[in-house]
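Quick one: the structure is below, and I'll ask about it shortly.
With one protein chain removed, the remaining protein chains of the complex are shown where they sit.
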Amino acid sequence: MKRLTFSVNTGKRTAFIDIGSIVEEALRQSSCDSGIVCIFTPHTTAALTINENADPDVLHDLDWKINSLIPNRERQYKHCEGNSDSHLKSSLFSPSLTLIFENKKCLLGTWQGIYLCEFDGPRTRKIHIKIIEDHSDQEHAHENP
Amino acid sequence: MKRLTFSVNTGKRTAFIDIGSIVEEALRQSSCDSGIVCIFTPHTTAALTINENADPDVLHDLDWKINSLIPNRERQYKHCEGNSDSHLKSSLFSPSLTLIFENKKCLLGTWQGIYLCEFDGPRTRKIHIKIIEDHSDQEHAHENP
Partner (left out) sequence: MKRLTFSVNTGKRTAFIDIGSIVEEALRQSSCDSGIVCIFTPHTTAALTINENADPDVLHDLDWKINSLIPNRERQYKHCEGNSDSHLKSSLFSPSLTLIFENKKCLLGTWQGIYLCEFDGPRTRKIHIKIIEDHSDQEHAHENP
């Protein structure tokens, strides 16, 4: 299947936005039952991550602590756009995330959600999703019809 | 091949546990010779990583330094379970890891081992392993029998 692309509007400079419904939608549109799904955000000041889906205080604490470790302003930064912190956070969290799926659903733990990490918003961010099917089951079916 | 799931008991609050034998076992059970293997831990306070397999002092230093940067207690944390540090470490190390394998063995460097990172133990942690075979070699065989 062709890669799918979705857009997400982020409302603040830094935020974790639940994109689970986007990944579910991509899997629903696909003809594949099981395999892996590669999620990628084509930006250098955003990223993707997996974390707690229940208590929003966890996302608050992630946001507070990462900004405390890597603050927006540092005397030593040379990049003139004032978002060097966002670039480093993007690399540490990573813009690429690979997940397993089965029966058209991501194999996640009870407390895991999928998040777009906005580190230099508000902006409109793209998310590419590519599904790679596991063909081995079908092959067995071929061998033993 | 269906995804395989393994369990690992961790003995301390923070630890790096070698899971190389688990990944090897999954590859042994598979009918695939080469491809990629997606390893995933379905927890928000654990992660997976690759690092030094020889000198245990490296793992000691990783553990000491990450806990020094992201200590367990901070006045500003709001999450009531007291493990906000563990959640951030999970996102920074990532619960998802994709590796190349050939001849049923992970393509690793001499000094590389595969580790489950426990950031809020001791607990029992699950590890899912999904193998995606590289079919291109077989196809060539089909075309040129």
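Some points to look at:
Think of it as A and B in the order they're written, each chain with its own count starting at 1.
Simple rule for what comes next: a contact is a pair of C-beta atoms (placed from the backbone, for glycine too) under 8 Å apart; a residue touches a chain by one contact, two chains touch by 3 or more.
Because the structure is a prediction, the values reported are computed rather than measured.
Contact with the omitted chain, checked across A:12, A:79 or A:105, is made by A:79. Across the interface with the omitted chain, chain B contributes residues 34-36, 49-52, 55, 57-58, 60-62, 64-66, 68-69, 92-94, 97-100, 102, 107-112, 132, 134-137.
Annotation for chain A: contacts to the undisplayed chain at residues 1-3, 31-32, 38, 40, 42-44, 69-70, 74, 76-81, 84-85, 87-88, 90-92, 94-96, 98, 126, 128, 130-133, 135.
Simple rule for what comes next: only the chains that are shown with their structure count from here on.
Chain centres here are Cα averages; for chain A and chain B they lie 18 Å apart.
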